[in-house]
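A short write-up of the structure that comes next.
Every protein chain but one is kept in place in this view of the complex.
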Amino acid sequence: MFTPHTKHDVEVMLGSIGVGKIEDLFKEIPAQFRYPDLNLPPRLTEMEAAAELESIASANATTKDLLSFLGAGAYDHYIPAAIDNLLQRGEFYTAYTPYQPEISQGTLQAIFEFQSLICKLTGMDVSNASHYDGATAAAEAVILAYGHFRNKRKKILVSRAVNPQYRQVIRTYMQADTSLQIVGDDPETGIAPEMDKFIAQIDHDTALVVVQYPDFFGRIIDYTQLIETAHQLGALVAVAVNPTALGLLTPPGEIGADIAFGEGQPLGIPLSYGGPYLGFFAVKDALLRKLAGRLVGETVDADGKLAYVLTLTAREQHIRREKASSNICSNQGLMTLAATIYMSLLGKHGLQQVANLCYQKAHFAADQLSGMDGFTLVDEWTPFFHEFVVKCDEPVDQVLEHLLQHNILGGYNLGQDYPELKDHLLLAVTEKIKREDIEYLCAVLQEENHG
Amino acid sequence: MLVPENLKYQKTDEWVKVKDGIATIGITDYAQDSLSDVVFVEFEIDVDDEVSVGDSLATIESVKAAAEVVFPVSGKVVEVNQTLVDTPEVLNESPYEEGWLVKVQVSDESELDKLMDAPAYDTYCQER
Partner (left out) sequence: MAEPTIFDLSVTGRKGVTFPKADVPETALPKGFVRGKLQLPEMSEMEVVRHFTSISQKNYAIDLGFYPLGSCTMKYNPKINEAVSRLPGFAATHPRQPENSVQGNLYLMYSLQEMLKEIAGFAAVTLQPAAGAHGELVGTLIIHKYHKDRGDHQRTRILIPDSAHGTNPASSAMLGFEVVPLPSDARGNVDLEALKSLCDERLAGLMFTNPNTLGLFDENVCEVVRIVHEAGGLVYGDGANMNALLGVFRPGDVGIDILHFNLHKTFSTPHGGGGPGSGPVAVANHLVDYLPDPLVGIVEEGDEENAPLYGFIHPVKSIGRIKSFNGHFGMHIRAFTYISMLGKEGLRDVAEKAVLNANYLQQKLKGTYTLPYDRPCMHEFVLEGMWKDVPGIHALDIAKRLMDYDFHPPTNYFPLIVHEALMIEPTETEAKETLDRFVEAMLKIAEEARTNPELLHDAPHHTPVRRCDELKAAKDLVLCCYVSENWPPGPQE
């Protein structure tokens, strides 16, 4: 379909090679396995494929058909049109990894700008060119810290209020090292915002403390004391951050975090049923040499002109091989570009605006809901950013089912991940939600109560 | 290629000099030349660490390569040349003098017998 060869081309080429037919080029494949008959659906032309894909897509309900209050790690923000317009330029999306800087300055400069934006947003010194997503970035933070102490500190302390998927991925990545303990997120230590029981577990054997900001429940917690304590005991601190929140809130770099990482999907990347997304990862200068992943640096070319190149490549797998700290090869390329363009288009004002709108609307929603019978806002869980938790008198599944019948995605059932939060619902409100949407949500819930 | 007479050598391109039970260890001229411009030195050990032959001493990064340096002798680390972290180019400029890496209190001097002397190392390098 995309092969341009004419019969004549093939003839000439075979003649040049010195074989009679194409099959002769596959002689080394054992005869009994050669040319299997694949059981696949009949081939389609582009027109047929387009129709088929439209048909499959229409079997979904989407956040365009449904009013969505779903968050829990992926957020429905407005994506300005210019982003996709630029992303679809063939020079960007059909380019390869910029190993040859002379003909990759577009990609390299865009990554350099991404690194800069992330540093400014998070208050950190150096950012890499991205990881796959927030969850794998969390695992890489653990690998970095563990290696930093040369595997001598054997404890990783992770808060239970960190996204459950992040905690699962950390455990998957580290499962081969049975001497390493990943603790702190048990129900006994709990999720109280004061975090006393959690902080009490930091000791001289702790390599890394991992917390989230805002946390999985949307709460804004002051980690200054926690970070001080950790540092006094020689441990590193990694904070998982929501980038939209950083348009409004004090960044982790300003309160002493050693590592700031997170999910960059809110920065101009479509929901797309979970991927591809964007893991960003930034550190203080002291940890620069431990950074995994690609790094773009500034230099000059043979004429003294400013140029960008991949640098410190000796850390990476293609040179270090088994001594590399991480096996990571690709970064999230296009998604990194999307986030860079988003942050450039919105700029300081736009990002502040979006953050503020999310905050304001979420608080209005929380207010309205807490005034209703059958729903209780978990009071001591303020302040929060754009997500909040309500306790439901009825089973959450029932509430969500009722809402779905009215074309509303009501939020995330926390009981799935937290047995102690069996009747609790996590709702997210972004700048896309209008006041009348919130009022509609309440009206439908009111009906559920009284109907 | 500089191969000082009074030192002992390993196939993995480390040199050793022992005086009063203390061994000074570094990388050879051949090694620094192969790596070309060194940009970073990362030590894998601290002072007071007990080490054995073959243990990882440091990783040396240049623009195009990263090489592991391993201990040619066993003992206890008594000094680490931390100045290399700020001025790694010294490894290229003076691999046998200012570019020394660590000093170790040797636990078993007979280990030195297993190492190559200058002529043997020189021949080895010629044949590579």
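As written, the chains take the letters A and B, and residue 1 is the first residue of each chain.
We take it that a contact is a pair of C-beta atoms (placed from the backbone, for glycine too) under 8 Å apart; a residue touches a chain by one contact, two chains touch by 3 or more.
Quick caveat, the model's predicted, so the values are computed rather than measured.
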Omitted chain - touching chains that are shown: A, B
Candidate in contact with the missing chain, chosen from A:100, A:201 or A:225: A:100
Touching residue (missing chain; options A:109, A:181, A:229 or A:370): A:109
Chain B residues touching the omitted chain (full complex): 37, 39-40, 61, 63-64, 89
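One rule holds for everything that comes next: only the chains that are shown with their structure count from here on.
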Chain A-chain B separation of Cα centroids, rounded to whole Å: 43
Complex interface listing, chain A residues touching chain B: 150, 289, 312-315, 319-320, 323
In the complex, chain B residues that touch chain A: 39-40, 42, 44, 59, 61-66, 68
